[in-house]
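Remarks on the structure that follows.
Missing here is one protein chain; the remaining ones are kept as they sit in the complex.
So, chain A:
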Amino acid sequence: MSAPTAAASADLPLPASLQEIADDFAAMPEGERLQLLLEFSDELPALPPRLAEHPELLEPVPECQSPIFVLTELDDGAAEGTASAEAPVRLFFSAPAEAPTTRGFAGILAEGLDGHTAAEILSVPADFPLRLSLTKAVSPLRLNGMSGMLARIQRQVREHLAARP
């Protein structure tokens, strides 16, 4: 089952940036939460040209009902050879305009996690999507897609760290 095992992680704190986003959704009346998700969808940054020309570098996220691709990069250029869990991580997403929900999920993760440290990204509890007050407006089934994105981002980051000396 791909449903997050939420009970165990329910008490884990979110990084401040994600908590802020969760608070913004929670503060909205039920009927306006989709509107906020649409803003995240609209504001998802486009891929930089070097990646836009090489979409094969991005990893597909099949948990989403619409096509989405994600790539993480450890930005530790200057700190070569140092402990890289504190290195910032860049997040890149690609999703078509006709998949705004998926784009919205990606926009939340981009806004909340892009440029944050590897350690911080790995600390995000798996049930984060369920803490966004979107289960009613979006449905838990659709939120599974976001869990899939988060899991793949964290796996990529772990692989980056494992590859360092």
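Just so it is clear, contacts are C-beta pairs under 8 Å (C-beta built on N, C-alpha and C of every residue); 3 or more make two chains touch, one makes a residue touch a chain; residues count from 1.
One rule holds for everything that comes next: contacts and distances are computed from a predicted model.
Peer 1: Of the options "Sulfurtransferase", "Anti-sigma factor antagonist", "Spermidine/putrescine transport system permease protein" or "AMP-binding protein", which is the UniProt protein name for the chain that has been left out of view?
Peer 2: "Sulfurtransferase"
Peer 1: Which of A:99, A:118 or A:149 sits in contact with the chain that's absent?
Peer 2: A:99
Peer 1: Which one touches the absent chain: A:12, A:26 or A:141?
Peer 2: The one listed residue touching the chain not shown is A:141.
Peer 1: At which residues does chain A meet the chain that is not included here?
Peer 2: Contacting residues on chain A, toward the hidden partner: 2, 34-35, 37-38, 41, 62-67, 97-102, 104, 136-139, 141-142, 144-145.
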